[in-house]
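Encoded as structure tokens, the structure appears first; notes follow it.
Every protein chain of the complex appears in place save one, which is left out.
And then subunit A:
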Amino acid sequence: MNSSKAVPSTPSFLDFLVRRKILGLLLLILILLLVLWKLGSELVTNPTLFLQQVINGLQLGFVYALIALGYTMVYGIVRLINFAHGDVFMVGAFMSYYAIARVQLHTWPAKVFPNLSPGLSIGIGSITVILLSMAICALVAITIERVAYKPLRNAPRISALITAIGVSFFLEYFGALNFVFSPNFITYKRPFDVTTWMVSAQGVQALQKGQAIPEKTVIFSNISIIIVVVSILLLVVLQYIVGKTKIGKAMRAVAYDKQTARLMGINVDSVISVTFAIGAALAGAAGMLYAIAFPQVFFWMGIIPGLKAFVAAVLGGIGSIPGALVGALIMGQAEVLSAAYISTPMRDAIAFTILIIVLLVRPTGIFGEAQREKA
């Protein structure tokens, strides 16, 4: 748009821009058709395998959604891509690891109320652990914002971006120190036992330990259920906070126009802190859920999920909360389906290919607003 205004006398340049956009769109349509064709034929030849992948993708997608929300909310309010966000996710995973493996925090209800049913007591214990991880991540993020980002609030965005990358490295390598999280891969201890069910034409049955998975069945575990349920619960809570509470409205007001928010008596600094805290709490929850699904924690574990959640946020339209959810669910499916039907190492390449295509064809993402005037 700008270029066409700036150089109205060179139609060839304009032509080029128009053609590039069309080329990008054609490419996108072609890829979509190929993907649909491929997925359609897989669905017909082996529907159970396909369904299995979709379930796995859903579980992953919800974890990405929890991370992506933090990127999108922070971007919405301070126009910063918080590259340290993935590492906050890692901190969340480690906090839950320590709480479970070292402190046995998840067993407190069983100790305090011995005649509680085991299911309920583990449930309450696990909720305690996830809340603790969320709270610690929130504190970490508030500290990061105050120390590293706030002094740069009015600096060029590139300075803040580079600082965010610096904070990210700091969290990773500080975590890698022997007396912090250590540089090792650590096996995660789940707070509960895994139960797996198989769904087939015969109905739903529990899968016994060591039992081979029969043909034409889809399996799912309590892990998938917990991830999806907890994520949806957190999303509903977030939706309520942002949509209905005073602080949520203030967050939207500050995101739109800080000066005017200040004129209304809103303490912009604390609203920004709260935004960081909420985003980080969601990442902390995601860290625990991710570690339950893939039971291993290490100081680098935040990088790839963080990047994928970032792509999800861009795909959905950075700054948009529903966008983050939709983008993340698409990313989850894209990753799992490409691992299943193309090749496992390809799944990361696919994620970033999606990023490139989005940036080419629709930089504002699915739900992104056009550039609006900003104060």
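We take it that a contact is a pair of C-beta atoms (placed from the backbone, for glycine too) under 8 Å apart; a residue touches a chain by one contact, two chains touch by 3 or more; residues count from 1.
Rule of thumb we're sticking to: contacts and distances are computed from a predicted model.
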| item | value |
| --- | --- |
| Name of the absent chain as recorded in UniProt (options "Phenolic acid decarboxylase subunit D", "Pyruvate dehydrogenase", "Electron transfer flavoprotein subunit beta" or "ABC transporter ATP-binding protein") | "ABC transporter ATP-binding protein" |
| Touching the absent chain when the full complex is considered, from A:Phe170, A:Trp197, A:Tyr256 or A:Trp300 | A:Tyr256 |
| Absent-chain contact - pick from A:Ile266, A:Ala286 or A:Ile330 | A:Ile266 |
| Sites on subunit A contacted by the missing partner chain, in the whole complex | 246, 249-250, 252-253, 255-257, 259-267, 372, 375 |
